[in-house]
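All protein chains but one are shown in place.
Labels A, B and C are assigned to the chains in the order they are written; within every chain, residues are numbered from 1.
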Amino acid sequence: MPRLPAPPLPKVLQPKPPRPGDEENGNVLSPVEAGITVVDWLDERTSLSPGLRWLLWRKVPRGINWAYTLGSATLFAFLSQAVTGVFLAMYYRPDPAGGAYESMRYINDDVFLGKFVHGMHKWGASVMVILIFLHMGRVFLYGAYKYPRELTWIIGVTLLILTLMMGFTGYLLPFDQKAYWASVVGVNINSGGPFIGPFLSDFLRAGPEFGATTLSRFYAIHMLLIPGAIIALIGLHLYLVTKLGITAPPWIKVDNGSEPDLVQRTEA
Amino acid sequence: MPRLPAPPLPKVLQPKPPRPGDEENGNVLSPVEAGITVVDWLDERTSLSPGLRWLLWRKVPRGINWAYTLGSATLFAFLSQAVTGVFLAMYYRPDPAGGAYESMRYINDDVFLGKFVHGMHKWGASVMVILIFLHMGRVFLYGAYKYPRELTWIIGVTLLILTLMMGFTGYLLPFDQKAYWASVVGVNINSGGPFIGPFLSDFLRAGPEFGATTLSRFYAIHMLLIPGAIIALIGLHLYLVTKLGITAPPWIKVDNGSEPDLVQRTEA
Amino acid sequence: MNQAEKETYLREYSILKNEGKPFFPYAVAKDSIMAAIVIFVIMFLSLMFGAELGPKADPTTTTYVPRPDWYFFFLFEVLRVMKNVPVFTPMATIGVPTICMILLFLLPFYDRSPERRIERRPVALSAAIFTIAAMAYLTYSGANTGSPNSVDMKPPANLTAAQKQTFTAGALVVGQSGCLACHVIGSNGNNGPGPPLTKIGSKLPPAAIASTLVNPTAPMPSFKSLAQQTPQKFQNLVGFLSLLQ
Partner (left out) sequence: MNQAEKETYLREYSILKNEGKPFFPYAVAKDSIMAAIVIFVIMFLSLMFGAELGPKADPTTTTYVPRPDWYFFFLFEVLRVMKNVPVFTPMATIGVPTICMILLFLLPFYDRSPERRIERRPVALSAAIFTIAAMAYLTYSGANTGSPNSVDMKPPANLTAAQKQTFTAGALVVGQSGCLACHVIGSNGNNGPGPPLTKIGSKLPPAAIASTLVNPTAPMPSFKSLAQQTPQKFQNLVGFLSLLQ
């Protein structure tokens, strides 16, 4: 039924209200009806309903278990990191000469719930890394990286590496002793790498030495470059997961020959 | 033709190379063929080809002119701002006590091409605002905001406001006299606004006064919050533009009654 | 637009679209040329005008005239003009821009005629011309106005050195707090809705000024948080006002 609803907002301005006085509340929509009208109006312009239906009412194969929630749990941990990270960015100053450490102290000591959010960001990183490894383990044990999901696996491994890079660049930002020396060593290790190692180290340090710009560099990588890449790749990963379907557990088999199963299937 | 290509990379590892020795170069792909194989392999997994075809080979109505490039020009100016902005973020320290102004001086005076990129970011903002206004003018004059493109217009107005907010928050960051006083006045003006005015001002200043955290706050809004919102809304705007089609110029009319035109149309 | 008009539009549009050319490569080529022009213009502007930094920000001066980027000039000018009309002052600042924005947002909902040719839409055309003219005029005159925030007064000659310091520091707080939006001090600020403060020090003792600042009458904002969080600033403010005689 191609019912094209009137635009929702300026009811008063409509030129011809249909049948005025004919029914007492002909013009008044109940809240539910108004909601449906708004959705219809949006859907007429965006045609999002088929996409949403495809997304939400697609089937997942039988037999899936709790291990299948590890991927979405990782995504959720990433969202938590994004929210807490934006909160911290509202207060953080990446200045080694006396801004970085002091602003983290300020967050910990003076900002309302600051230490709690800082702690969530810090421990959220560990939780996210653990969840990624568990998710990878599930995919490996179930053989879910095999045809046709090779590309999903490759994007997933890239996401793992990017997450570890987030951990590495984020570790320096509080600029306490632990952070500083671990990063000096980490960047030195990097510089010993083959081919691009030295260039990567100079890029990270913003020069041949840890200096005034190093912290800005780590900060910009941590909050702009890598998150951007992660969000784009998560989008692609999710698209592929939805497109190709979630793998069935490998021990669930179709009984090809058995008649009762076929009958059951047509009934379902 | 459901030709399923072999995975591209480890040719040597394939268990059964088809007909070895039968043809001399049966295993060797020309570069063009290898490219086609990779595209096929990706397409088998992602099914992106139909989407790309829909995107690229969709028709645009006849009569469109150069004024129709203003939208994509705005998008391009935004991309330029994103790239130059990431470059500047690699060096910038949002610390009012002696990092912000000095790091901008460092970019201007010492970084290779620093002043050029800084200038591109600064003037790119003006160019982007001008392009947005021109694009809006085109949409207004052509009546392109009317049915069925009301939602596209609303998202566009939101993007205009967000771009102006980018201009406002970015203006403080170099932390010279001009920037500082314009922002003090701007935030004060804000605080006189109705309802959320005072809260918005306190949020922007990170307190009742311009202080050590104010610059971090402006910086985080300028590089995280608003760009994130802009990118999401640009995605939606482009989806709607593609979905609903580009408007025809209003003076181009279909000659409903004329037979020759209909004939011509079936020929085309 | 009623149902029939909508369907007519969709039918005609689909015919026009079918008669058109594919997006790639025709529209893409134009867009690419335009993108190249945009990047060249940006590079040219950068090379021509550079990105000069002014002197470093110094919160202790009020002599510096705030200058926003040019695309906010019109907004500043609207606010300045509105503030000079006392009746509008309470809603002056964000009120007018907010209303303009809402009008812009709702444009497709109140302009619902199916006509798209601008020469047959006289109201839309005049609104467009008026808006462009108004924004151009406001931008031009906004480019030539002074700071709405600076208190341009010299301390009277008969003050002690400490009093002069308080005077200067307090004038800064007045400027930053936006008092001039509602009060006249000497030749600065707007006459109303608040009373003129040019000689407030001879009318009220310092304690009364302080208590008025903390517990003001309705439209004026309270300075209680300033008094609690930065008492030094608050004292300078009170000191400055009581020196206005």
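We adopt the following convention: a residue touches a chain if its C-beta (ideal position, glycine included) is under 8 Å from a C-beta of that chain, and two chains touch if they have at least 3 such contacts.
These numbers come from a predicted model, not from an experiment.
*Asks:* Check each of A:Leu131, A:Ala206, A:Ala220 or A:Ile234 against the chain that is not shown and name the one that touches it.
*Replies:* Among A:Leu131, A:Ala206, A:Ala220 or A:Ile234, only A:Leu131 touches the chain that is not shown.
*Asks:* Residue by residue, what part of chain A touches the chain that was omitted?
*Replies:* 55-64, 66, 68-70, 72-73, 76-77, 80, 96, 101, 104-105, 108, 115-127, 129, 131, 137, 140-150, 153-154, 157, 161, 164, 167-168, 171, 174-182, 184-186, 188-194, 197, 208-210, 245-248, 250-254, 265, 268
Definition applied: only the chains that are shown with their structure count from here on.
*Asks:* Would you kindly say which chain has the C-alpha centre located farthest from the C-alpha centre of chain A?
*Replies:* Following the centroid criterion, the farthest chain would be C.
*Asks:* Report the most central chain, judged by the distance from each chain's C-alpha mean to the global C-alpha mean.
*Replies:* The chain sitting closest to the overall C-alpha centre is B.
*Asks:* Just the number, please: Cα centre separation of chain B and chain C in whole Å.
*Replies:* 27
*Asks:* Cα centroid separation between chain A and chain C, in whole Å?
*Replies:* Each chain reduced to its C-alpha mean, chain A and chain C end up 37 Å apart.
*Asks:* Distance between chain A and chain B based on Cα centroids, please, to the nearest Å.
*Replies:* For chain A versus chain B, the centre distance works out to 20 Å.
*Asks:* Which chain B residues reach two or more other chains?
*Replies:* If we look for residues of chain B contacting two or more partner chains, we find 148-150.
*Asks:* Residues of chain C that contact two or more other chains, please.
*Replies:* 6, 108-109, 112, in rising order.
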